[in-house]
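Worksheet: the structure to be examined is printed underneath.
Here we show just some of the chains, and they stay where they sit in the whole.
Order of writing sets the chain letters: A, B and C. Residues in each chain are counted from 1.
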Amino acid sequence: MHRDQLARACGEAMWRGDRVSQWFGMRLEEVRAGYARMSMDVTEQMVNAHNTCHGGAIFTLADSTFGYACNSHNQNALAASCSIEYLAPAYLGEVLTAVGVEQARAGRQGIYDVRVTNHRGELIALFRGKSVTVRGHLVEVQ
Amino acid sequence: MHRDQLARACGEAMWRGDRVSQWFGMRLEEVRAGYARMSMDVTEQMVNAHNTCHGGAIFTLADSTFGYACNSHNQNALAASCSIEYLAPAYLGEVLTAVGVEQARAGRQGIYDVRVTNHRGELIALFRGKSVTVRGHLVEVQ
Amino acid sequence: MHRDQLARACGEAMWRGDRVSQWFGMRLEEVRAGYARMSMDVTEQMVNAHNTCHGGAIFTLADSTFGYACNSHNQNALAASCSIEYLAPAYLGEVLTAVGVEQARAGRQGIYDVRVTNHRGELIALFRGKSVTVRGHLVEVQ
């Protein structure tokens, strides 16, 4: 199986058990080897009294995207640490897109950068996640 | 008003508009000047197929706690950046507690550390948030 | 003056007062708007008993590169925070190159990513720096 096909199969397998991303109404738009793209609408539940989106919701979108990207090689991987820089507020009704790209893999660790933008293409946040591989695979490959 | 009383009043004012924390079932247990403590049960919606809690949910608990701590001086403050280190998994049914403590304030910026533990006292994650103050207050003080 | 010319002029002005980079034997190889590239040999003074380079020296190379990139718009800028992920050791005698690229500017803050590689092109470290602009310029522009 081609590595991007394998990545897609990993993404589909993860998605079935990924209740958080579904709970947030995220959409898994694309998975390739070392890459994932997701989107999410900013809903009533995610905003505070000023209709600005809670940082935790933006983080969760970026974190899920990181999760799909770092598990795209069919080797189970966990988040070890993450950091996020908030650059502009997101508001109720906006559509956020997160694009995660692998920056490095060395031994068991991987580094992934995720950019979160709104539907006007404005940069909302930059996220960096570090993953560690563990035993196990996402899909069976014959 | 004493600064810890003021902090509590700020916490109550924030809580009313804080739909994310309520959506996650968080409890705001204590707010003092430069300090906040919250707790949250790990529910079905927060776990993946292996019943381990999504990092985004742990982050969101820490991030909310940071939000109450950095807004406890009755000066509006926003998260500028955050980082989290995941140290042990959290599982379905566990109760997580986050304690946020101010480390520094310098000019408009503040640094807050949040420790997330489970109900057995095991350390689940360490979070560090950086805040920036903006115009506006949370409560009117006569 | 073209923005890349201005960036070079800023770099030259900074270099004259930048004793740390000179003390470490760094070379300022290129400055453009939002971009800088520096290199450094790993010398005896930078290594421990196993001839591996101290993280502080790798950080300092990345940090200087970040400094040139974030000051390349002729607006004084300071480092507010930095993070580094070490991916492979660097050894005595190796030549390290750091390339810093602007990721975002929003208000007074900027985000810059720096990749440090050795002379075989292997990735040694990934660095992310956040800058804040302050009053003052690096060069006089007529």
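Worth a mention:
The criterion applied here is as follows: a contact is a pair of C-beta atoms (placed from the backbone, for glycine too) under 8 Å apart; a residue touches a chain by one contact, two chains touch by 3 or more.
Fair warning: this is a prediction, and the values are worked out from it, not measured in the lab.
Identical protein chains form the entire complex, numbering 4 copies in the structure file, with 3 of these shown.
Please note the rule applied: only the chains that are shown with their structure count from here on.
The pairing of chain A with chain B is characterised as same-residue: of all residue numbers used at this interface, over half are used by both copies. We define each chain's centre as the mean of its Cα atoms; on that basis chain B and chain C are separated by 34 Å.
Centroid to centroid, with C-alpha atoms defining each point, chain A and chain C lie 29 Å apart. Chain centres here are Cα means. That of chain A falls 22 Å from that of chain B.
Residue positions of chain A with contacts to 2 or more other chains are 83, 85. For chain B in complex with chain C, the touching residues are 80-81, 83, 109, 130.
Listing the residues of chain A that touch chain B in their complex gives 14, 16-21, 23, 44-50, 54-57, 59-61, 63-64, 67, 78-86. Listing the residues of chain A that touch chain C in their complex gives 83, 85, 87-88, 103-104, 106, 109, 111, 113, 123, 126, 128, 130.
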